[in-house]
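Other chains dropped; remaining ones untouched in position.
Order of writing sets the chain letters: A and B. Residues in each chain are counted from 1.
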Amino acid sequence: MKHYLDLEDLDDAALARVLARAGELERSPISDALRSRVVGLVFMNPSLRTLASMQAGVSQLGGSSFVLTPGQGTWQLETRTGVVMNGAAAEHVREAIPVLAEYCDLLGVRCFADGQDLRHDLADPAIRAMAEVSSVPFVNLESAIAHPCQALADWKTLDDLEVPRQGGRFVLSWANHPKALPLAVPAAVVAMAARRGMDVTVLRPEGFGLPETVMQNAARLAARSGGSLRETDDRALALAGAQVIYAKSWTAPQFYGRPEEEAKHRARFPDWCVDPSWFEHTTPNAHFMHCLPVRRNVVVSDAVLDGPRSVVVRQAGNRLHTQKALMVELLSAGGKG
Amino acid sequence: MKHYLDLEDLDDAALARVLARAGELERSPISDALRSRVVGLVFMNPSLRTLASMQAGVSQLGGSSFVLTPGQGTWQLETRTGVVMNGAAAEHVREAIPVLAEYCDLLGVRCFADGQDLRHDLADPAIRAMAEVSSVPFVNLESAIAHPCQALADWKTLDDLEVPRQGGRFVLSWANHPKALPLAVPAAVVAMAARRGMDVTVLRPEGFGLPETVMQNAARLAARSGGSLRETDDRALALAGAQVIYAKSWTAPQFYGRPEEEAKHRARFPDWCVDPSWFEHTTPNAHFMHCLPVRRNVVVSDAVLDGPRSVVVRQAGNRLHTQKALMVELLSAGGKG
């Protein structure tokens, strides 16, 4: 029985299989692959694409799904071990997950970062505690430091756009935002891009460098794939010749868990909003990517989002195809009869 | 590809087809018309009938559906164009709707009035902004100024009850309520009743006259259908010979966006609660209609609601049959393979 907590949980052969099947499912979306199967979806945080693409995808494969939202319609869940549960959480995931596994053939769970302690969140303890006690395949629908379904969709999008693996020039750029956001997406994107073999630049202002473990992991993947990785705050240098600008806001690691100081620091960078001028020295047909949701005219201007460079809807569409392929992959190796 | 934002989006032939099919689906509710189809439902406001009848209806037609609730389990959505998104809304409908259209064969969205500016709400900008960017059929599940699924169900209910088109005497009466309510239902009802060819009276106390554009539209429809339209605050005059009393509360347009003044004005009319005395001079078998939810003993007395005149449950039942027929109509003209 397989879990999918991180893109690394798919080896190269499995990844190729999933991407190929995603392409087939895009062309021919209806199948019986999940006939009579039940998928349980647990959202500890808001979702639009993930909830909709998982529910639609399961249906198109002939299965069914249900949604739980702890803290709203469902009990708030405790993830820490050994704790005396006299606080707000009424149930521990050590009961909740095994119980749901009694009802389901596959579980998908979203559980964002606490945002208090960087080292804690980098270890991704909550999602790992849940996956550990699941007796059915378990899919990470975004955790403290990973968003492997986004990574899969983005990989397919780059394939669709024929951005080359070797020699593709990919820029992950920090962008402005009214809030301090988690590190899951940038960590997922930089690792995906490095593993894909591209020349990856992380462009970010002072103080927004990604955590060392995230960069070290990406550097290791780049070395394995024949790609490269660099980090800079020099926008002109980063964007010259880029084929892709992938924008995303994230919190400044050095102010992790201290939102007021972070906001003060962040306020220095209002011009980190991707507008047409960012594409002046990229390749002529460079693409704009973002995982969504995106704040218009804060992260990226209307002119870019509404123009032909933007592939954000295609990225979101690929969430559907790749997650369907992933579920088929995970269930072909286990689950209930 | 067709959208359904207003009853006027169905011409007379399409309306007749939908009503006929609704009758068939009432007699024989199960079909495969939506087999393998996915319907996405977005509720920016509460719902009981609409959510339940849409989900049940899609299932009975062999399809599947999912529900998103922006601001609860899903990101709060921005509908205005050109805005700098540094407020509460994390996502714009210009991304959200095209993304959902990637996953779905049909979208249904509920988005009530802002309740701040009457002219703004009368133009129904939010639902129109969403429909405009939808590449799949889009159904208005109640917007600022329209509730066309209610209109369809009410039309069928009047047919079921054999209230005549020409010469049917239909009274839409304002009723008391603890809150200032939107204008969507009265606008939908008066237009439906006028288009159906009945003699329509809007009965309301001083200050609760429907907006001019709503009345002008209904008058135009009445002229076309051979019906008539009048407005009065004289209850005896309005109810004499009526075959239907359709009760509904709505806000006083002159106090739109000023709820405290509105409440003070509204407090003058506590006796606008439909009780058996209202039926003294109607036709003997006159019916009581309401779109629900209804506040008992504020809008209408228990004696009326629990008695044989009330057809509110039939109206709600017709939401199911007519919406199923509508979806079949919209999807027979477009959507994904």
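One rule holds in what follows: a residue touches a chain if its C-beta (ideal position, glycine included) is under 8 Å from a C-beta of that chain, and two chains touch if they have at least 3 such contacts.
Nothing here was measured: the structure is a model prediction, and the numbers come from that model.
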Given 2 placed copies of the single sequence, give me the total number of copies for the whole complex.
3
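We take it that only the chains that are shown with their structure count from here on.
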Show which residues of chain A lie in contact with chain B when the two form their complex.
29-30, 43, 46-49, 51-53, 55-57, 59-60, 64, 67, 69, 72, 178, 292-298, 302, 305-306, 312-313, 316-317, 320
Using the touch rule from the top, collect the residues of chain B that touch chain A in their complex.
36, 38, 40, 63-64, 66, 68, 70, 72-75, 78, 81-87, 90-92, 94-96, 98-100, 102-104, 336
